[in-house]
Structures are given as C-alpha cells and as structure tokens.
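Here the complex is missing a single protein chain, while all its other protein chains stay put.
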Amino acid sequence: MSPSFLFSQFMGGLTTAMFLFLIASGLSLVFGVMRVINFAHGSFYMFGAYLAWQAVQWLHPTGGGFWLAALLAALAVGLLGALTERLFFRSLYGREELYQLLFTYALVLILGDAAKFLWGTDQLSISTPPALAGSVQVLGTTQPLYTLFIIAIGPAIAFGLWLLLNRTGAGRMVRAAQMDREMLDALGANVGTIYTGMFALSAFLAGLSGALVTPIQSIVPGMDVLIIVQAFIVVVIGGMGSLWGTFWGSVIYGQVLSFGILIFPGFSLFSVFALMAVILIVRPWGLFGRPL
Amino acid sequence: MLEVSGICKSFGGFRAVSNVSLSVGTKQIVAVIGPNGAGKSTLFNLITGHLQPDNGTVRLDGREITGAPPYRICRMGVGRSFQRTNVFPRLTVFENLQAAFLVHHRRGGNFWTRAEDLYRDDTAALLASIGLTGQERTLAGTLSYGNQKQLELGLALASSPAVLLLDEPTAGMSASETHETIRLLESIAAERGLTLLFTEHDMEVVFSIAQKIAVLHQGRIIAEGRPEEVRADPEVRRVYLGHGLTHTQ
Partner (left out) sequence: MGPIRAAAVTVAATAPELRRRTTAAATVRRRRAVSDRIPWVAIVFLVMATVPWLGTRYDTFLASQIVIDALFAVSLNLLLGTTGLVSFGHIAYFGIGAYVCGILMKTYGVPFSVAFPAAGLGAALFALISGYFCVRLIKLYFAMLTLAFSQIVWAIAYKWNAVTGGDQGLPEIPYPNLDWMSAIPGFGDLSIGARFYLLTLALVAVALAIVHRIVRSPFGRVLTTIRDNPERAAFLGINVRLYQLAAFVIAGGFAGLAGALYGIFSRGVFADYVFWSKSAEILIMTILGGIGYFWGPPVGAAVLVWLNQVITDYTQYWSFVLGAVLLVLLFGFPGGIVGGLDLLWRRLKRLLNA
C-alpha cells in the first residue's frame, strides 16, 4: 500500500464524511431539540436532488445554472419541512415516540412514491458545474475539484451552524431547548416558531445536500432509505443533538468505511453497523453527546 | 430494623443528601420532614436502590442492602409508595393488585397458568382493606387521584413488606381524603405490625401519628427525636416550623 493510495482512500473517506455531515447535521439538530428521529430526512434529501434536477431543466436546459438550482431546491425542501411541522408533526408532540417515528415513516412512503410519480424511476443526473469540472494533482493522486469543494463545504456548514447556535438569540433558545424543553416555556420563548424553524432548517440542509450530491451520484428512487440509515449511524456515533459530535461522527464513519474495505473486504458495511451497535452499547449518547 | 448511616449523595457538585444517619426501629412510625428540596425524596431513593449513594450504608435487619437494585430491596421486605402517583394505568384495579401478588409469590416465571385465576381471594381482601371494593374493573389510570393513592398503597402492601416507605402519602388530597388516608394507614400499620417511614408536608398529620421525627434541611439532619422534642428544638423552629406550629394542634 503506497502512501498515495492510502491518501486517496483517506480523501475518499473524507468526501463521504463531509457529505454525510451535511445530511446528518439536520437530523441531529431536530433530534436535539425535539427528541425525534426523522426518517423522512432521507426523503427530504431525495427531494432536494430531484428538485435540483428539475430546476436545472427549467433554468438552463443546456446544463448551466447549477448553483441557483441547488439553492432553489434547498429552499423548496426547507418550505416542505416547515409545512410538515406546522400541519402534522405539531399534533404529535407529547404522543408516544412510536407514533412520531411512524409518522415520519409515513412521510417516507408518501414522498417516495410522490417522487416516482413526478420523476419516474429512471436514473437522472446533472453534470458538474463547469467551474468545478476539472481536477488537481495532490500528493500523486488525482482529486476532482468537486470533491474538494464538498470537503470544504462540510466544515463551512459546521462553522455556520455553530455561529447560528452560539451567536444569535434564536440559536441560544434552540440550545436552551436542547438542555431542557421546559426551560423554553419558562423563558417565554415562542416555542412553536422555534420548532418550525428547526424543522425548516433541518429540511433545508437535507435538500441542499441532496442537490449537491447530484453531480457525483445519479438520482434514483430508493436513495432516501439508503441514505437515512447512514445518517443515523453518523448521528449515533457522534451523539444525537451534538453539532460537533455529528461532524466527528461523519469523519469516523467515512474513514471506517474507506479503510474497512481494505481490512475486511466485502464487510465494510458490516463494520459501520457494528461500530454503531458498539457505541450504542457502550455510550448510548454517542462519543460527543451528553446523557439525556 | 432499618439503619441508614452516613449516607451521602451529590448531583454534579450539589450535595442533595449529606452524611445522613437515621435509624428506624421495628414497628416504629417515623416521619422525615423538611422544606422542599431538603433531600427527602433523594433519601428515599437512596434507601430503595433507585439511586446509588456516594458514601454510607443502608442496613435492613442488620443486612447491608446499600445500592442493591430496587427489585431486590423490595423482595427483602421494603415496600414503597411514590410521591408522583405510580400505578399501572392500563390495567384494572383488580389486575394491578393481582400482579403485585403474582410477583410477591414469585409466580412471574410461570408462562402457562391463567394469571386471571390466581390469588383472587387475596386480591379481593386487599381491595377491601384499602377501601377500593367495587372498583375492581375500573382502569387504574381513570381512578380519582385519591383512589390512585389508595391503590398504590395496596401495591406496596401486596408484597407483605416489613418496612413501608411512603413519600408524601397525602400530597394533593383534600382535607377529608387526608384524614381518611391517615386513619387507613394507622389501622393497617397496627394490623400488620408494619414499620413505617414517611415524608409528609402536613404537620398536623406528622405530629398526630409519628413516634419519631427527623428534620432534614439542606441535605442534613438538623434534629431527630420524639415529636415534642422536635417541636421544641430552636433550630427546627428557626429554619422550618416557624411560629405557626403551636397552633396546629
């Protein structure tokens, strides 16, 4: 195993990691505040991808306009998230978690078929935006610019979320809600707005990651249920509701998957699930989370 | 009977219970009183194994039970009622008590007999003695608050405990319900020869039935003794009882 081979495995792992972080951060955010696992998060991600494809078709059928399309798709999914919270999820607060879980699963079923209905079952794809279409040589390996962009955007989003949670009034309320839901009421905060906002932000992040994945992965039905499991694993490893935990959880996941292939060929999937199980057994609140 | 010595418990730097020692003699009725947050519930949770003490020991009949899991402490003959009412809401009143008997007689590992047919007479008798006859088929969750408290007492009694710990047995009750409950408690304790340790906010109740009172303040016992001694203690009067007490009886 040459150093450049190891480096390229490492970069591959890091790309996976930063992608997953984009998706998992939203999942973790909603869990932290509402104590709910949102299975539909994967569906939001898938809708982000399809909507980005759709927007590209409308904007520039020739293939340009990727960035605007990605932003529009993410905003539309964010709106979808807000509506979901307002119309349905709100009435499930305080119900048993089984009902909350199954509600989000009902969304998975409905949105999954809605996507099939709207966009069919064929694979769709978007070409890489021209500015990032090239590649560069790093340590004897060829790195596509787009994957470097993904690797850069992960920490950027993490930092942005950190600023939002720690440097704004709304963010402080969210963190208060993470510590103690009753405290929010005591603060006299408008809990409803905060919950809707969190759901919208979380869906926006899912939609954004779905849109950004399109240049390197084709858009297919079923991408929703595949991604959600991976996002769960990341969040469980890092710690539900912890921003930096989710970040490092993604990094660990990416590297375990990337190097797991070398150590147990064919069983890298097994190794990440096993890692998740071990973490849940030893530290159910995750590597960086706090016990509930 | 029950011997707590030098028990301590901190929660993240806050000393909820600090070096508390308390001894409860056989068939004695002992009250632990103190302002809210004095550590009464924590003390109970330490005795019944719901919390692990940082330090100190709990002995039952000379046997050390410190930090044993709750189910084991219960099997050794400690019964308990909780401050927040704690019954099995989706079972009927009858099923609640029947379950308690099943467990007490160690029939829980029986996968084959019909549970419905077991300990019916014991259950009916206990129902009568806690005053819930006629409510057998009511779902426990739909009972009135006072009745739920009675049922909870029944759950604790079904395991024929030697020591009964009651956390605020009359909390949230009206004056007449309180009176009724206390009368019931007294008669049951006398009938069964129970050792009783309870916390209570109603001083009238405390001074009417307790043979011994321990006063807990900020996690420490500041006074302990017969009711009249405690009543006369200047420290107790200063931090807790205030001036109104002499008029309550």
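All chains are identified by letter, namely A and B, in their written order; residue positions are counted from 1 within each chain.
Operating definition for what follows: contacts are C-beta pairs under 8 Å (C-beta built on N, C-alpha and C of every residue); 3 or more make two chains touch, one makes a residue touch a chain.
None of these values were measured; they are calculated from a predicted model.
Asks: Would you mind spotting which of A:114, A:132 or A:220 touches the chain that isn't drawn?
Replies: A:114
Asks: Going by the contact rule already stated, which one of B:26, B:113 or B:174 would touch the omitted chain in the full complex?
Replies: Of these options, the touching residue for the absent chain is B:113.
Asks: With the missing chain put back, one of B:66, B:98, B:181 or B:195 would touch it. Which one?
Replies: Per the contact definition at the top, the residue touching the missing chain is B:98.
Asks: Touch as defined at the start, partner being the missing chain; which of B:7, B:30, B:126 or B:213 qualifies?
Replies: B:126
Asks: Since one chain has been left out of the picture, which residues of chain B touch it in the full complex?
Replies: Chain B touches the chain not shown through residues 48, 50, 69-72, 74-75, 79-80, 82, 86-91, 94-96, 98-100, 102-104, 107-116, 118-122, 124-129, 133-134, 136-137, 155-156, 158-159, 187, 191-192.
Asks: Take the complete complex as the reference. Which residues in chain A touch the chain that isn't displayed?
Replies: Residues 35, 37, 39, 88, 91-92, 96-99, 101-103, 105-110, 112-114, 116-117, 225, 229, 232-233, 236, 266-267, 269-270, 273-274, 276-277, 280-281, 284 of chain A touch the chain that is not shown.
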